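What you see is the complex with one protein chain gone and the rest in place.
The block that comes next holds chain A.
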């Protein structure tokens, strides 16, 4: 990748983590989708979240962003406990994109991004009907900022296109622009390169570096290992809702349990009994 370790390290700030999730557990009836997951993200850090399908990555994201109320556990942002309400989360400074693109299909690219500005602008019902000078100024500022963000993700020329008519890769970028419009300190990307070709994937990781360099922290869910290991400062691997390994890309990459979790060990693949070594090792690793 273009960014080397020397460039990366100064951005990795120490001290209090920006996002700190402790013991997050999400239970749906009898299904333990996320079990006691801890996560901390520091300022300017890119953290990767990997794991096989159904490992609970997206569910964990939903817990972080207030879409789900975790059964147990706490999420702290900037040291303050976060109420499990999407609006509170956005206002605190955390934004996200979705695994299945969820744009406002019948709005233009620009309007989509302007919706992202919603919680950062003050004008309310009456002022927007009477639209005084303050309102007009704010509306113009919103528009300008939205255009700026479209330029930032490389969609500056598509601002008047309807979201549903845009090519797939552009829709992913647009989602990122919309998330950035909420002025986040941390952005959560759920499979930002799903369905992309190698060129688009490379562009996506350049964009993520660019976002990080502008001072944001990034948490990214991805299946593309090369993408993740080239991008992240730290990687967390979830398996069946539990943290299997956490460490630098090199540590995680070489961890035999991660490889087993993805490929299987052969004997234990069909059994959930858990007396085999990977599960046992996991248990020890956590305590």
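Here is the rule we go by: a contact is a pair of C-beta atoms (placed from the backbone, for glycine too) under 8 Å apart; a residue touches a chain by one contact, two chains touch by 3 or more; residues count from 1.
Methods note: contacts and distances are computed from a predicted model.
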The complex's invisible chain, by UniProt name, from "NADH-quinone oxidoreductase subunit J", "Branched-chain amino acid transport system permease protein", "Alpha-ketoacid dehydrogenase subunit beta" or "Transporter": "Branched-chain amino acid transport system permease protein"
Touch criterion as defined above, residue of A:58, A:182, A:201 or A:243 at the omitted chain: A:182
Selected residue (touches chain absent from view) among A:26, A:63 or A:90: A:90
Contact residue for the chain not shown (choose from A:17, A:84 or A:116): A:116
For chain A, the residues touching the chain missing from this view: 65, 67, 86-87, 90-91, 95-96, 98, 102-107, 111, 114-116, 118-121, 123-125, 128-129, 131, 139, 142, 178, 182
